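The following block contains the structure, expressed as structure tokens.
Note that one protein chain is taken out, while the other chains of the complex remain in position.
What follows is chain A.
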Amino acid sequence: MSDAADPHGPYETLRHQEETTIAGMWLFLASESLLFGGLFLVSLIYAHTRANGWAAGVRHTDLVIGGVNTVILITSSAIYTLAVEAARQDHKRRAVQAAMTAAALGLVFLLLKAFEWSKEFKEHLFPGTHFAITGADAGGAQLFYSFYFLATFLHAVHMIVGTGLIAWICLRAGKVNPGKSWNTSVEIVGLYWSFVDLVWMILFPVLYLVGRT
């Protein structure tokens, strides 16, 4: 029974199980894209109908931190693909190294994001009674910051989950026999990590660039 999966599970072979898990992750990501899709739709509508306030909000975001974070995340995603490739070739040590680098970059992203949030809290940019932007554009700008905080928070939650998943992969690799499906796990987490990266690629222009000039 060397290449067979769990005899009580639904699979005849491990390969079958691996394929199926990858399919499941793709489907889950399709669902996720509609979650973020709904958010983007509402943002686009308000960026259009409340254009002035929205732009006022965009101008208050920190382009430097946002830009740096974008570069960090792209780099992290790219490095993770090296882990996937290494895992495919059974170079476990190299795979773990690359995965850990990717996770570390993810942590840097989260730290920078937290710093950015605390700065914004201090500047009273969180929607509420003492909101910093006043005048005709106040309502639209509050709306912008609602989306800003909700979207970046949701994205950060996904980042934390992703970092956790990568940590789990690395821990499993440390054990003597991490199981044959380890390579597939690396691949599946890679799908998820790229998706989180992709979401940021849409968030960045919507929250930092559109209407800045």
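What to note about this one:
Please note the rule applied: contacts are C-beta pairs under 8 Å (C-beta built on N, C-alpha and C of every residue); 3 or more make two chains touch, one makes a residue touch a chain; residues count from 1.
In the analysis below, contacts and distances are computed from a predicted model.
Its UniProt record calls the unshown chain "Cytochrome c oxidase subunit 1", which is the correct pick from "Dipeptide transport system ATP-binding protein", "Sigma-70 family RNA polymerase sigma factor", "Cytochrome c oxidase subunit 1" or "Branched-chain amino acid ABC transporter permease".
When the omitted chain is restored, the residue from A:64, A:150 or A:171 that touches it is A:150.
Between the chain not shown and the residues A:20, A:52 or A:89, the one that touches is A:20.
Touch with the hidden chain on the side of chain A covers residues 7-10, 12, 16, 19-21, 23-24, 27-28, 30-32, 34-39, 41-42, 45, 49, 126-128, 139, 142-143, 146, 150, 154.
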